[in-house]
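All protein chains but one are shown in place.
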Amino acid sequence: MKIDNSRAKQLRLDFPILNSNKNGKPIIYLDNGATTQKPQQVINAISAFYETQNANIHRGLYKLSQEATEAYEQAHAFTEKFINANPHEVIFTSGTTDSINMLAFTLPEITNGKNIVLTEMEHHANLVPWQQLAKRNSMKLKFIPIKDDFTLDYAAAEQLITEDTAIVSIVHTSNVLGTQNDAKRICALAKDNNAISIIDAAQSIPHSKIDVKRIDCDFLAFSGHKMCGPTGTGGLYGKHDLLEELPPYKTGGDMIRSVSKENAEWNDLPMKFEAGTPNIAGAIGLSEAITYLENIGMENIEAWEKQLLKYALEKTQEVGAITTFNPGVEKSAGILSFNIAGIHSHDLASLLDDDNICIRAGHHCAMPLMTKLGIPGTARASFYVYNTTEDIDALITGIKHTKQVFAKGIPK
Amino acid sequence: MKIDNSRAKQLRLDFPILNSNKNGKPIIYLDNGATTQKPQQVINAISAFYETQNANIHRGLYKLSQEATEAYEQAHAFTEKFINANPHEVIFTSGTTDSINMLAFTLPEITNGKNIVLTEMEHHANLVPWQQLAKRNSMKLKFIPIKDDFTLDYAAAEQLITEDTAIVSIVHTSNVLGTQNDAKRICALAKDNNAISIIDAAQSIPHSKIDVKRIDCDFLAFSGHKMCGPTGTGGLYGKHDLLEELPPYKTGGDMIRSVSKENAEWNDLPMKFEAGTPNIAGAIGLSEAITYLENIGMENIEAWEKQLLKYALEKTQEVGAITTFNPGVEKSAGILSFNIAGIHSHDLASLLDDDNICIRAGHHCAMPLMTKLGIPGTARASFYVYNTTEDIDALITGIKHTKQVFAKGIPK
Amino acid sequence: MSNIEETLSEEMYREHILDLYKSPHNFGDLEGATHKHKGFNPLCGDEITVQLIIKDGKVQAVKFKGQGCAINIASSSLLTDEIKGKTTQAIMEMKTPDVLDLMKIPISSVRFKCALLGLETLQKAVQGSEPDGNA
Partner (left out) sequence: MSNIEETLSEEMYREHILDLYKSPHNFGDLEGATHKHKGFNPLCGDEITVQLIIKDGKVQAVKFKGQGCAINIASSSLLTDEIKGKTTQAIMEMKTPDVLDLMKIPISSVRFKCALLGLETLQKAVQGSEPDGNA
């Protein structure tokens, strides 16, 4: 079913926070890029696990442990199906940051080449781990530049990705610009040059249909908390053969087949990469979130968020004196960064908060991008399936009010 | 208040699983070494977070985010107080395995020395990461042996820990033997030799009062899920100066102060070690678990579990043909490993499960210890505050029944 | 929510199973073995070694040893009885149901790995893989 305002309002009923009040006013949540709200279904799935199935997995011979193991393995299977991966190609991690760090620690063992290619619009999570790797292994970082229209310069990418390139890791959807990068195209460039391709899907997986076979990436990282799932959850997709080749990252219980005092043999996928007791309840919550999103339909979610973006772009334009940092509806997910002339984004966020309008202000963990844009930060509204054009109207009213406050100040 | 059977039964009311039935029979949960059940208070704290406070932390300027940040920081403070650490000396991790891996990756930068000293009773979590480090850095592992009474050979420890020792990492309470090792004594030996001391407190922190200042350890690792808290939570205590010296492990958002394309500066403690969006709801659940345990009193918990162990040791003795692997009540926590002559622990666990009696069977992620003991595995009953002597009676009845079944077999 | 069948584990411990557990057939070392493999159940640490003499593509002799649970020992016992004289191809074609047929008891899903370790190890031995490192 296509989403419109009335469907979005219906979905909103599933989200306790969005139906609550603070100081007598409803909460207008426009910070979905940071984390999304959780539907009651997900919250209940977590509680239900603890109330009826809680046990450690893999090693218990009793029914409770067996049920927990089955639920955990089913969460794996759901997640794999969700992104069209093969069985055992998704490793559960604590989030995108964890996933990318895992790669930055283990990939050197199976790659050659001197360069790591990123983009100028990376989140720190897909930048700092590579800086560290570059320092450890004397490699060099290269950055695919951004054009004036806030899209990637693919022509430059073709120059930058060469036979010397070991790893190409790019953000799928920019958490600042909203730009939806052509992951398939970049991965093909990587493949042509025998480089490993990695997609930071933190901002794309919650909002659009991801098909790892279509993108043909080697790895793809994501976070559960940005897609209606619990905090402390996430995943790393990897092609089966690469996961087999890759050495383990964390070691300990469950990831081994056998251990002597001096040696250990690794277990099968995905256990090889899931040392210790995993976030079992978290995985079950994540799988419930996936079910929730699939019931709505990822295509429907993406389409609705683009409609919201279109509306927001029009309305901010009408206000005037607003600079937006966005490539336009065709090329952007539902994320809108902007600045108002003469008003710092912090001050805007604070004043909007008086009316419980939640937006983010600052560098959005993308400092090099801010440097590139020549600004200290932006205000950012980011949408999800439960937002409506009325939320955007409230935002616009708040912006206008902020402009008034800044024009004269509140009298003593 | 001291705990007895009636107090334990009263506490049990807080744990949904322990009040439920499976196939018409109650669940007798004796696998607390693997993971503990969760009280309703903890389950509710997690739900309440998602239903009323959910937002990302640290970077939001609106009230919801600020409340989430405060709740998360309070969880840090509670955890620090719980083990008598100073502010900012506890890093949240996803569990003991994560904590120890973090050290195995980062400690080489601040240590010298060729040897890593462990014990013969380590869980794989405190063994395999050090094997890997030893391989990476050409170091050698040494093992403090176990004496015939299942306690550590401290005289041997004095010989093994020398000026060549870089790291001493020992399990506080053995998850197989129950043995409570003298952490203070081993840490003093480490200190005398300028070695870093690490305590694997996975099995001690849930069951006894931990005071890191008294133990005087450099680091201490633990898991939330073994102490009434959520899965996917845990911590690493570290002395302030060492945490300052230690390089970061995972890198990304929130753990940096500033980032350029080529460089990053680290943030203050504990953020330096908590890259990315943490398990916020998990931390809040963990802090609720700590409150729950403190209300009962850690000394009371330890005393009650020793009483249960005493009772179990007596009762198993009465059955006959049972070998126990335990140093006795004075030196053991509430964990009892045993084998019945002629009956494999798997078969026992399966037959006990017919009556919903949950125990663990196998190597308990301590294969080298099994090799040392010359057995493939053990059956293990591990107690928590909500267990009663009646649970042990049920276990003994189950053991007797198993012996009968094995004596003649079920007729066709 | 759960697919765990409600049969009691006790149903597994039939007399014929326990008899084999106590006195397994084909248990011990095989002199002159041409094929050998040590199998491992990472879940519990149980291990079992299968040794064979294979000639002209047929099993001439087979023995197994190890410290396993009743289900593991009984299934290995039945299996080694079953395959004597069989072709290696026939052995490689054996599947889970064949083992269950031999055992004639309901196996709870938790214990599947115990029941199948014998077959897995046998097939690896026939394929000619060498014993695992950690002897």
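Lettered A, B and C in written order, each chain numbered from 1.
Throughout what follows, a residue touches a chain if its C-beta (ideal position, glycine included) is under 8 Å from a C-beta of that chain, and two chains touch if they have at least 3 such contacts.
Keep in mind that what you see is a predicted model, and the values were worked out from it rather than measured.
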item	value
Chains in view that touch the one left out, judged over the entire complex	A, B
Given A:76, A:363 or A:380, the one touching the chain that is not displayed	A:363
Identified contact with the non-displayed chain, of B:53, B:97, B:175 or B:345	B:53
Contacting the left-out chain in the complete assembly, out of A:73, A:182, A:216 or A:354	A:354
Those residues of subunit B which, in the complete complex, touch the missing chain	52-53, 58-59, 61-63, 66-67, 70-71, 256-258, 260, 263, 265, 267
Those residues of subunit A which, in the complete complex, touch the missing chain	23, 342, 344-347, 350-351, 353-354, 361-363, 367, 370, 376-377, 405-406, 408-412
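Basically, only the chains that are shown with their structure count from here on.
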item	value
Rounded Å distance, subunit B centre to subunit C centre (Cα mean)	36
Interchain centroid distance [CA atoms averaged], subunit A/subunit B, Å	32
Numbers and ranges of subunit C residues touching at least 2 other chains	43-45, 110-111
Numbers and ranges of subunit B residues touching at least 2 other chains	346, 350, 353, 361-362, 367
